[in-house]
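Got a structure here, written out as structure tokens. Questions coming.
All protein chains but one are shown in place.
Coming up: chain A.
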Amino acid sequence: MNSKESCRSELRIAIRQLSDRCLYTASKWAAEQLMGIEQDPANFTPSNTRFQWGSSSIRRRFRTNEITSTPIAGVSYVSTPVMEEDDAVDGDFYLLAKSYFDCQEYRRAAHVLRDQTGKKSVFLRSYALYLAGEKRKEEEVIELEGPLGKSDSVNCELVSLERELSTLRKNGSIDPFGLYLYGLVLKEKGSENVARTVLVESVNSYPWNWNAWSELQSLCTTIDTLNSLNLNNHWMKDFFLASAYQEIRMHSESLAKYEYLQGTFGYSNYIQAQIAKAQYSLREFQQVETIFEELLRNDPYRVEDMDMYSNVLYANECSSALSYLAHRVFMTDKYRPESCCIIGNYYSLKGQHEKSVMYFRRALKLNKNYLSAWTLMGHEYIEMKNTPAAVDAYRQAIDINQCDYRAWYGLGQAYEMMGMPFYALHYFRKSVFLQPNDSRLWISMAHCYETDQLHMLEEAIKCYRRAANCNDREAIALHQLAKLQYELGRPEEAAFYYKKDLERMEAEEREGPNMVEALLYLATYCKSQKRFEEAEVYCTRLLDFTGPEKETAKSLLQGMRTTQSGFPLMDVEHFSP
């Protein structure tokens, strides 16, 4: 691992440079990571350090010896030289433009910089133009929303930006930030391959721009494209890979990466949240909850990722904790999609589905592509028995992201509810294809096959088998398997599965009707197979339960004793557990 110190110094410079270029998200991210590095109390007091980096003279001094500051540690990390800053030729213009930019007056900022040629100025001007175009586009979408639903409004700056940036790139007078913007523009235009190359170029020459990494990540939807990227071995690459793995559902790989990164960035909230995300996908809710509790303790006004926490709380049915969380985010920022989503979850848990839908709708108004809100809204509609609306919501989710197995699953459920199991099967198939290790999906699919209308029991058995193989928490699969095998007239297989189910229940110390059923079946089966000893064991265990089964067990025992008079009663009691 890189030495913490070098990471720290790299980040410090990067934050400056990023916020100089008004790449606020990236600089926020970098700053979070900077604070995430374990502090070395021996060196400086933190306040001192921060004060020092504030003055430009020190920055300049630092830049001169930055090459020595990159470590030559044993790990094969590529040392990326921090880029040269422009001299402050166009400094005054730049300062004015940046102030305008900070006040979100993008076109004004661009206008101020119209004749400046420094790299920094060029970037800021293009970036301001890009943002102005985006803003106008958003407005136009609303203005032009005609009878066709959506207008073809586009960011009208894209063409000129692309032209300018591509010339710059050809001349070789483009800096990594310009490359990032170029990549962004290309991506918007739909030429993804070129965008990918350009972004790779950008991150290779300036790895600390998290914006570029996340754009790159959104362009890597398969493992193949990810592997084909030619990336320098910088520690930022680990962050990138971890997040990319997560996106393509390689959760354990992603988890491993994050845990490795935690070695350096021990206090990073970001990493913690990402670990929580991975754990959530692996359905380790308990751990997720602890992580989030800690996160909230450190960072009480955090809204990011809190929707996931609310999902966990929802799954664990902690309505008071959920209400507390909802209140907190509501007070922090009520117009964040996450906040709305959390409130929606809360109402859903309370069974007030109309209200819940209202909040999900609000979340979607704030962010039309908010995947989980679509899916959750679908769930709500299912609860409200409004299947067409649910289908619509799920379908929207799928059209945003083809790989959302929850939405496919929801669609399947909706159609099954409408009594169209055969139609639903297609959707279930899609969802198990995307998430083959989720027993719930397999069980739902098996249910579908089992319905009276289809009655395709062989297929159902296959599904249950898959479910049983992937850690079926509710232990439905084994029981169903046994029952189905019995129905199909295969007593041996049925006995096998009943036995397995029984073992499982014993291991988890659960009792219930399933246990009785298993015992009863096994007893009768063993008796019919003339394995009286075993049969007696099961019968005696049955005697511990109340109900009609007890009587059946008694009569079974009696019957066996009459046929086998050699067996004393004492032995039976001896076998009982």
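Basically, a residue touches a chain if its C-beta (ideal position, glycine included) is under 8 Å from a C-beta of that chain, and two chains touch if they have at least 3 such contacts; residues count from 1.
Just so it is clear, contacts and distances are computed from a predicted model.
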item: Options "Anaphase-promoting complex subunit 5", "Acyl-coenzyme A oxidase", "NAD-aldehyde dehydrogenase" or "Eukaryotic translation initiation factor 3 subunit F": UniProt name of the undisplayed chain; value: "Anaphase-promoting complex subunit 5"
item: Sole residue of A:Trp210, A:Tyr394, A:Tyr409 or A:Tyr464 that reaches the chain not shown, by the stated touch rule; value: A:Tyr394
item: Selected from A:His426, A:Arg473 or A:Lys530 as touching the chain missing from the view; value: A:His426
item: Identified contact with the non-displayed chain, of A:Thr25, A:Ser160, A:Ser252 or A:Thr290; value: A:Ser160
item: Missing-partner contacts on chain A, residue numbers; value: 143-144, 146-152, 154-160, 189-191, 386-389, 391-392, 394-395, 399, 411, 415, 418-423, 426-427, 453-454
